[in-house]
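Note sheet for the following structure.
Removed: one protein chain of the complex. Kept in place: all other protein chains.
This part shows chain A:
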Amino acid sequence: MKEAVHIGRNPSKEPDLQELLGRVALGDEEAFAHVYDAVAGSVLGVVRAVVRDRAQSEEVAQDVLVEVWRTAPRYRTDRGTAINWILTLAHRRAVDRVRSVEAAVIRDHRAALLERTPEFDEVTEQVEARLEREQVRRCLRTLTEIQRQAVTLAYYRGLTYRQAAEALSLPLGTVKTRLRDGLIRLRDCLGVTA
């Protein structure tokens, strides 16, 4: 296995978010404002990647952030870090919003779907975000073409594996397997532990 390189995130930041979320769970609105500042950019980024439409993205992101407030008392640290919990929620809600896309639409827009790469926000000046972006980009390049397309269609386009299979003209089982081994390769490249 390749040596994992940790350059993306400042590990000292995560306990802060965890602790803040603990205070949010007790109804601390000031703590929530800090959580907002730490995660809103990522939440909006995830939602916008999937939903695309700017106004709808902001609406969904707003709902996600309010849901973070509402359900913070139910967050459990043994189910993953705070940022993972929040981004999982954001992705789920974004996917819910676009899931109504019909198979026919996927057929019609197949070429466009395959062309579109995720919208990496190139203007951000935040060093941390830029490093994260570069690392993910580098690791996505280590995937096979099919792995990369399958993972990208599922995560950044919000497609089910069935829809992705149709877009890629591949058998269902193949796509399911590629999503798994693609993510495993990404995990090892990014040095993710859980």
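FYI, a residue touches a chain if its C-beta (ideal position, glycine included) is under 8 Å from a C-beta of that chain, and two chains touch if they have at least 3 such contacts; residues count from 1.
The working rule: contacts and distances are computed from a predicted model.
*Asks:* Pick, from "ABC transporter permease", "Cytochrome c oxidase subunit 1", "Regulator of SigK" or "Acyl carrier protein", the protein name that UniProt gives for the chain of this complex that is not shown.
*Replies:* "Regulator of SigK"
*Asks:* What does the interface between chain A and the hidden chain look like in terms of residue numbers?
*Replies:* That gives, for chain A, the contact residues 8-9, 25, 27, 29, 32-33, 36-37, 40-42, 44-46, 48-49, 58, 61-62, 65-66, 69-74, 79-81, 83-84, 87-88, 90-92, 95, 118-121, 123-124, 126, 129, 132-133, 135-137, 151, 154-156, 158-162, 164, 173, 176-184, 186-187, 190, 192-194.
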